[in-house]
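Quick one: structure below, then a few questions.
Removed: one protein chain of the complex. Kept in place: all other protein chains.
Chain nomenclature is as follows: A and B, assigned in order of appearance, with residue numbering initiated at 1 for each chain independently.
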Amino acid sequence: MGHDNTILRVTDVHKYFRRGSERVDVLSGLNLEVGEGEFFGLMGPSGSGKTTLLNLIAGLDVPSEGEVWVGSNCISRMSESQLATWRTRNIGFVFQFYHLLPVLSAFENVELPLLLLPLSAGQRRQQVETALDLVGLKDRMWHRPGQLSGGQQQRVGIARAIVTDPLLIVADEPTGDLDAKSAVEILDLLEELRSGLEKTIIMVTHDPRAARRCDRVRHLDKGQVVDGSALQGEHVEEHVG
Amino acid sequence: MTQPGLLVLLAANFTLPQLAPWSLAPLAMGVVFALLLAVLGRVPLRYNVRNLQVRWTTTGLTAVAFVIVLGLLTMMLAFVNGMYKLTEQSGQPGNVLVLSEGSTDESFSNLGFSDVGDIELQPGVSRNEENRPLCSRETYVVVNQPVQVREPGRPNGRFTQVRGVDDPVISGDVHGLELLPGGRWVGQAGVQKLADEQEAIEAVVGEGIARELGRDRLPEARAKAKNPERIDVGETFPLGGRTWVVVGVIRSSGSTFDSEIWAKRDIVGKMFGKQGYSTLVLRTESPAAAQTLKDFLNKDYEKASVQAYVETEYFASLSETNKTFLYAIVVVTAIMSLGGIFGVMNTMFAAVSQRSRDIAVLRILGYSRLHVLASFLLESLVLAILGGTLGCLIGGLMIHGRQAASIVSSGQGGGGKFVVLEMLVSGDIVAVCLAIALVMGILGGLIPSILAMLIRPLESLR
Partner (left out) sequence: MKLLGLMLKNIRRNWIASILASAATIMLVLMVTLVWSVLSFLDQVTAEKSKDLKAIITERWQIPSQMPYSYAATLTEGAARTDDDIRPIDSMTWSFYGGTTDIKNRTLDNTLFAFAMEPQKLRTMMDDLDSLPPDQAAELDAAIAKMDENRLGTIVGLDRLEALGKRVGDRIKLFGINYRGIDLELEIVGTFPRGRYDKSAVIHRDYLNAAVDAWPREHNGEEHPLAQKSLNLVWIKVPDSDAFQKVADQISSSPYYSSPAVKCETASSGIGSFLDAYRDLIWGMRYLLAPACLATVAVVMSIAIGIGVRKRQMELAVMKVLGFRPRQILIMVLGESLLLGTAAGLISSWATWYLVNNLLGGIPFPIAFFPSFMIDDGALWWGPAVGGGAALLGSVWPAWSACRVKVSEVFSKVT
């Protein structure tokens, strides 16, 4: 599917690991494009390569073969340290288990990525407050993760992901560890980000309710994009029940 | 000066000027290194500090290890510093000390009567207002003094240094010594009748030995004494089978004279079987004049074979024991620091493995390996500085200004002076201790930090 304003292009990507003399293929010849401002969902059974793909997109890993383009950068050719710098500016990562640093306050957690950018303390403060305001946690910004509920922690996680105003927000099962009510709130927030701030969001999920919020969902199986509503239906039943 | 535990006093006594550049260099390097880490590593320091707080038992225990090692080092160095101060501060640069040839120590020296009379008339020797040569004629003996009050675990005798002088006033002048108020120099007769008609030898005692003698007093004498710390004017003590009475106490000058008992030479010589003089100390105009006089006596003076030293050189040569102790301290410190380093390493390894997730998140957010390395190394340094400072402080408070007995010697064929010294914590010592703490922190933190740096973010989040 072609977009005029493609922001992510994955072409013929292979990813394999070696286990002894055996080659384990995780992704085999995968192609994918995501347009700017799209809320894109990735589904698939365990071991289908969702997370591996997400890691390649986020620049946490490099493909064995093929290319990954984000905007005008071919990130699959970057060195590790180039990737690190690139990530800070271009990727916002939301984790299933939030992964906030427990000893830092919400404010400090959100501030972390900004510390790598050439910003003054005042600028940082302003950006952090804006981000926390956006996720509705400005009044809790001096709380530590331990003092926040799961949903609130995930909102801090999202604030941390958007604080650098990245090109892509990458979310790995953002509702996977939350109760239904909190999950709805987080999905509302993500939709808001897309519609209000026109962020591009790529989300891996098992949850059909989450998938329904996406503009477009693709399914992964055995390292390849497979399409078909039958498969989607299967999953819906699997997970709702 | 003798009340430890008071920060104010410590501050008042602290010899800050005594900060040699060489001792600051390692500390400065350590501090620069820490600052570099702080600048390079973008992870905020409060992240480390709070983690240290959270794991407070381990943090505390690690700091305790630092406190012990560096507290001990501070104390040991203060002791040796006291010894060096003693050998450095004893003697006047303008004085020439004359011994018989071949003697390295006063106690082995024997100068004839006639030689002494001639030497003091040599050109270059200063004179006082009465035109008498400023020459201190002395007989120095080391006397075995039985201890009156036996304490368990202590020997029943000690060696006391007695200096017999012909003219105590001139000798005091030559050596630049002053008496504490209420005292006087030994009189011409050198003896006096006590209230019970007993004849006692008049003595002027140094402040250090006065304390020792004060400790030796019989309980009843101690109860009556006006000064519980030390023996004072009017009190008596036994030595060499005679009773001695204190007529003056020499103000502490931080020299070996603080540990001496002075009396009239003719009495001392006779009592202890040393008829001749052991030492002659001549005052000259200036250090340069002293050097000239010394050279003259050693090379060109032919009436008697003597060995002359500039007095300060002589005392400086008594630092062999100091060196031995310093060397021992280096060994002790090296061994104990290694123990401490292994302790920190353990703590830091645990910190890294407990926080592998944090590290992974940081890496994903864009922090580089170097940032992670710096952060953990800095944490280890924070721990080290914390423990090191506390150790230095505790060690210093416990020991600064306290007195201790020791010996200074030239290390040649016995001899040496039994001294009471003041243990002094100097700026140098603090700098050295903190530098060692930093090095321990770096060495202990390095391997775990490298491990942290090598953590693969994706794997540790799985």
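The definition used in the following text is that a contact is a pair of C-beta atoms (placed from the backbone, for glycine too) under 8 Å apart; a residue touches a chain by one contact, two chains touch by 3 or more.
The structure presented is a predicted model; accordingly, all values stated were derived computationally and were not measured.
Although one chain is omitted from the display, it touches the following shown chains in the full assembly: B. Only one residue from B:57, B:131 or B:188 touches the chain missing from this view: B:57. Of the listed residues B:31, B:49, B:332 or B:370, the one in contact with the hidden chain in the full complex is B:332. For the options B:41, B:172, B:208 or B:340, the residue in contact with the chain missing from this view is B:340. Per the touch definition above, the residue from B:27, B:52 or B:72 contacting the chain not shown is B:72. Taking the whole complex into account, chain B touches the unshown chain at residues 57-58, 61-62, 64-65, 68-69, 71-72, 75-76, 79, 101-102, 107-108, 110, 141-144, 154-159, 240-241, 271-274, 324-325, 328, 332, 335-336, 338-343, 345-347, 349-350, 353, 404-407, 411-415, 418.
The working rule: only the chains that are shown with their structure count from here on.
Here the CA centre of chain A is 66 Å from the CA centre of chain B. Remark: chain B residues 42-44, 46-47, 50-51, 53-54, 357-358, 360-369, 457-458, 461 touch chain A in the complex.
Contact residues on chain A toward chain B in their complex (touch as defined above): 55, 58, 60-61, 81, 84-89, 93, 95, 99-104, 108, 112-113, 115-116, 160.
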